[in-house]
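Of the protein chains in this complex, one is absent; all others appear in place.
By letter and in written order, the chains are A and B; residue numbering begins at 1 in each of them.
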Amino acid sequence: MPPETILTATGICHSFGGLMALEDVDFQIKRKEIVSLIGPNGAGKTTLFNLFTGHYNPTRGEIYFNNRKINGLKPYQVTPIGIARTFQNIRLFGQMSVLENVLVGQHCRTRSGLFDAILRTRGFRQEEARARKVALEMLAFVRLEEKKDEKACNLSYGEQRRLEMARALATNPSLLLLDEPAAGMNPQETTSLMELVRQIRDQMGITILLIEHDMKVVMGISERVAVLNYGRKIAEGTPREVQNNEEVIRAYLGESA
Amino acid sequence: MAVFDSIHLFLQELIGAYYMQLIILVGINTIMATSLNLIIGYTGQLSIGHAAFMSLGAYCSALVTLHLGFPFLLSLLCGALFAAIFGVIIGIPTLKLKGDYLAIATLGFGEIVRIVCLNLEITGGAMGLRGIPKKTNFVWVLLAVLFTVFILNRIIKSRIGRALVAIREDETAADSMGINSTYYKILCFGVGAFFAGLGGGLLAHYIRFLHPKTFDFMKSIEQLCMVVLGGLGNIWGSFVGATILTVAPEMLRSVADLRLLIYGLVLILMMRLRPQGILGEQTRLAPFFSQKIRNLLQKRTRTNT
Partner (left out) sequence: MFIQQLVNGLILGSTYALIALGYTMVYGIIELINFAHGEIYMFGAFAGLLLVTVLKVPFFLAFFLAMALAALLGMTVEFLAYRPLRHSTRLAALISAIGASIFLQNLALLIMGAQPYTFPSPVEAKVYQTPFFTISRLEIIILIFSFLLMIALTLFIQRTKIGKAMRAVAQDKDTASLMGININQIITVTFAIGSALGAASGVMVGIYFRTVTFSMGLMPGLKGFVAAVLGGIGNIPGAMMGGILLGITETIGAAYISSQYRDAVAFALLIMVLLLKPTGLLGRPVQEKV
């Protein structure tokens, strides 16, 4: 029986050569939740993502995923155990086709090696066919199947964000981290993005943690919101609770003032 | 393998020894360029020491022929494997380095190999290695080219090939897809070095004399030029690049002194004007030419009407 909380982080500190980006952050995500992480620019949200995915190793603190300690693992080791992510500054494989991007996403779910590839073994061909099928399903899911042969760098901004999500989903995660998925989208695209995120959770049963600045998105889809400011978690609760939290209001007003 | 010799001799009779030699060198250079393209063009790792792997293969295969009397095919295989082992050995530590450092490390590796070959007794030192029997002929080269292109093509069009290109495009994102980029870079170096070693073995048994100078830094640059000219990430392009840079200096004997000067210009201008190489993003030759022809015809008809 998998644990009720999918991810637990305790006492997380991270510094970049003296600059404390995160200080003593505790954080938990329950299975099949949609959680938002908000906070002013430079609060340390992306850094927290990078710690969860193994891109950085925390200066202090521990991270558990499905009861397994994961800090110290490399990104390529974290992905196979079920954490996928998108990047704040979209990182697609620009010169590859849309379909290939999603195929790369299935890298850790496929096995064939050098000799299978050279000999084109039956296992290889079956695996390729399966990977292709899954990739097309993912593309259909984010409504990009018609663009499958285009180069990723030629997609529009909103399409690129959706492709990045499809690619992340192709790794077959149980936890999906989305870093500002609505950034740069128009209101229409934002609405359908919210719908998409909900579908990912409801249809695929994937837990979602997202960083977002658009309060409409945050209030609209999250079941729980955590707020970071200057590397510290200053509030956590339902969207409504957080909205009325005085410290949060001050943090945001302080930024705009 | 007497059949191979007969075919070779028959063809040589047909086209003459001079053109035969050109074709064989084009073939060997194609092997070098395509395998280098796997490293640079597909995986995005700048290696400027490919000639060093070639020399490892050349010396190794020549030595097993001379001292152990190995049959040709086996000696080629020895050379290729020997180079591949070094590809992996040099790969394990240096491939953790980011692009520019890697370039310098491969360059340094190439220099070390050259200096060592220059000073060892078994390689003939500065006198060079003489008396290698001539075994390379047209058929062997043709088979080796086909083998190389076939294998590389299959690797590229697989899960591994996609991983390599993903590393080139964005290593951080590739890591996030569960790709162990260090492993794949080493793999690609090993494979690239294997074929470079194969090319070296063929060369050794063709020119019959090896000297460290044959495989100096400029040789690596020449091979880089072939890849860049034909197109990074385009196997057929490397064939075109290798052909041009093998044939052109022969055709333009009068400007032979300018050869390297032109190589330098080619590198600068290609990066600036056509970084995708002559063939561009076309991955196959036929569509490229048919497209050109179609364009030409269209232009004709347009001007006619």
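Throughout what follows, a contact is a pair of C-beta atoms (placed from the backbone, for glycine too) under 8 Å apart; a residue touches a chain by one contact, two chains touch by 3 or more.
Just so it is clear, the model here is predicted, and its values are computed rather than measured.
Colleague: Looking at the full complex, which residue from B:31, B:63 or B:103 touches the chain that isn't shown here?
Modeller: B:103
Colleague: Could you pull out which residues of chain B are in touch with the chain that's been left out?
Modeller: 40, 44, 46, 48, 93-94, 96-97, 99-101, 103-105, 107-109, 111-112, 115-116, 118-119, 172, 217-218, 221, 224, 228, 232, 257-258, 260-261, 263-272, 275
One rule holds in what follows: only the chains that are shown with their structure count from here on.
Colleague: Would you mind writing out the residues of chain B in touch with chain A in their complex?
Modeller: Residue positions touching the partner: 151, 154-155, 158-163, 165-166, 169-170, 172-181, 187, 191, 233.
Colleague: Flag every residue of chain A that touches chain B in the complex, lowest number first.
Modeller: Counting only chain A, the residues touching chain B are 53, 55, 74-76, 79-80, 84-85, 87, 91-96, 100, 103-105, 107-108, 110, 112-114, 116-118, 120, 124, 127-128, 131, 167, 171.
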